[in-house]
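Heads up, one of the protein chains got dropped from this complex, but the rest are sitting where they should.
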Amino acid sequence: MGEENKSSLIKPDLEAYVEHLKSESCRPVIEDSAGPISRMKLSDTILKLCQANSLWPMTFGIACCAIEMMGTGMARFDISRYGSEVFRPSPRQSDLMIVAGTVNKKLAPVLLTLYEQMPSPKWVIALGNCAISGGPFKVKGNYNVIEGVDKLIPVDVYVPGCPPRPEGLLEGILKLQEKIAGVRHPLPQNRHPGSPLRKVKGLKLK
Amino acid sequence: MLESDFQKKNRFFLNMGPQHPSTHGVLLIVLEMSGEYVLDPQPVLGFVHRMHEKMAESRPCVGFMPNTARMDYVCALPYNHGYVSLIERKAGIEVPERAEYIRVITSELNRVASHLLWLGAYLLDLGAFTPILYGFDDREHILDILEDITGSRLTYCYYRFGGVSRDIDDKFVASTRAFIKRLRERFVIYEKLVTKNIIFIKRTENIGVVSPDMALRYGMTGPNLRGSGIAYDVRKNEPYSVYPEFDFEIPVGSQGDCLDRYMVRIREMEQSLRIIEQALDRLPEGPVRAKVPKNIKLSPGDCNFAVEAARGELSYYLVGDGTSTPYRLKVRVPSYSNLSCLPELGRGILLPDLVSILGSFDLVIPEMDR
Partner (left out) sequence: MAPETKNFKEDILFHEFNTTETDYDQRGYHLEVALEVNQVRKFAQKAYDEGFYLVFVTGFHVLSEETAEGTTSGLNGVYQFARYDRLYRIKGHVSVPEDMSLPSICDIYQGANWHERETRDLYGINFEGHPNLKPLLLSDEDRDFHPLLKEEKKLKSLEAVSWAPEALESVDADAKAPSADSIDS
């Protein structure tokens, strides 16, 4: 009875499971990024600034980091001054997915379904050690925890911590804004010395 | 429940979750619906199963401490408390009195923080956005106080076998007293904003009535049980630490509906403030940590320890085998038993009432999945 039930014989193979999930999902949407929406430099710059200024996150709090994400949205840390005024529950209305918590085998298809439902352009922040690499659950006998959400979907910003402070998440949002628009906290555009709008010829700014 | 012929022929299944703003975590409830009425709610767990019990068997008992905080992260210190007290009971370690008082003060502060978060989240489910802002504001004060001595905001690992890791200072005592004074004034605001609000009363009165017999068959504990009229609290029934020295009451409800569970939690916060005040007045001097061996050997045999977490009775059951690694560690979490009554309780109710019931149970899903 002990021989047949040795854990090593039928231990779930997590890598094979992740590969199987990725092969079944809509690969082009996950692997290729959406190109620029318009081909004109000025409108592209303005669109990027608008996107960076109003990232709407989707509520995908899983575990402990979700409480810090809620705390960031509340009155003391106030994520809405950086544009993320509303946390949308529906993936169709959001463009930022903050994966806050541990992703495990049962939750991985759910994550992929939600990611595929989000319209492009979309970004992902991996919040906390569990979403970056499995965190404290990356142990020798691991049979359930996916070690890092970037095995499933492309991640733009990693925010380490267990759990990270709300200021850490705010820094992650600012870094993402820098990645999108080239400058942290683009608003107010016309007063920021590093704003790319200043380099556009003929645009009168105060 | 009125069911027309059309609805009878067109029953359908609705998935509530796992990603849902009102399920307080990743919980999937498969609802068989007939129109707006729920016929049979079946919860599906396992989306945050993180192998805590397996991890306990593969490392020395001291290595499990971080896991205790991650099971219920909203109210992590009672989980710490239960685990260190279990090992202390097994190995026969005496804890200095000052450490016991510090443990009680920090656990009760954490309980208040947990109830404040519950209050905000419950009212957010019912549609009110303001109380969560107030609740989180008060909670941030507690988190500041606890961060000064423990070092973390959320997942504390502050207790050690034989005491606590750091002593508290005068700044902690002064800021806790100031916070208690502030929170008592804020309770008046909550009373006016929430408790006397007619919409809130209509959405919670006579909804989700749990009878005492149902509570016994499912093993419910905590404020959910006390709302039904049974005055069972581990701090009074099975006292541990220095709780026998404090004078506090156990609030009970009468009917077992959502409004009773809400009132029990509000009054529990006030009782926790009483305990903290008495503990601060009587705080003795002395060491905060006993001398313990580096490698605590757990003698063969089993041992049980129960504490009162914010959600109910939490017990740890340990089977030792003579080494320092537990042979088997079972964590009995309160939300698991509290939610298991949903298939019986939620039969034939309206869907918005189901949201109200789930919120009043105060569930934390990762502790259920462990």
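Order of writing sets the labels: A and B. Residues in every chain begin at 1.
Please note the rule applied: a residue touches a chain if its C-beta (ideal position, glycine included) is under 8 Å from a C-beta of that chain, and two chains touch if they have at least 3 such contacts.
As the structure is a computational prediction, the values presented were derived from the model and not from experiment.
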Residue, one of B:121, B:259 or B:306, that touches the chain absent here: B:306
Where the missing chain touches chain A, by residue: 1-3, 5-8, 10-12, 105-106, 141, 143-144
Chain B, residues in touch with the chain not shown (by the definition above): 45-46, 49, 51, 53-54, 57, 86, 89-93, 162, 215-221, 225, 230, 232, 236-239, 244-245, 290-295, 297, 299-306, 313, 315, 317, 319-322, 327-328, 330, 332, 336-337, 340-341, 344, 369-370
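Following the convention adopted for this analysis, only the chains that are shown with their structure count from here on.
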Distance from the mean Cα position of chain B to that of chain A, given in whole angstrom: 30
Contacting residues of chain B [partner chain A, same complex]: 18-21, 25-26, 46-51, 54-55, 58, 66-67, 70, 73-74, 117, 132-133, 136-137, 140, 153-155, 366
Chain A - residues contacting chain B, complex: 59-64, 66-68, 70-71, 74-76, 89, 101-102, 104, 106-107, 110, 114, 136-137, 139-145, 162-163, 165
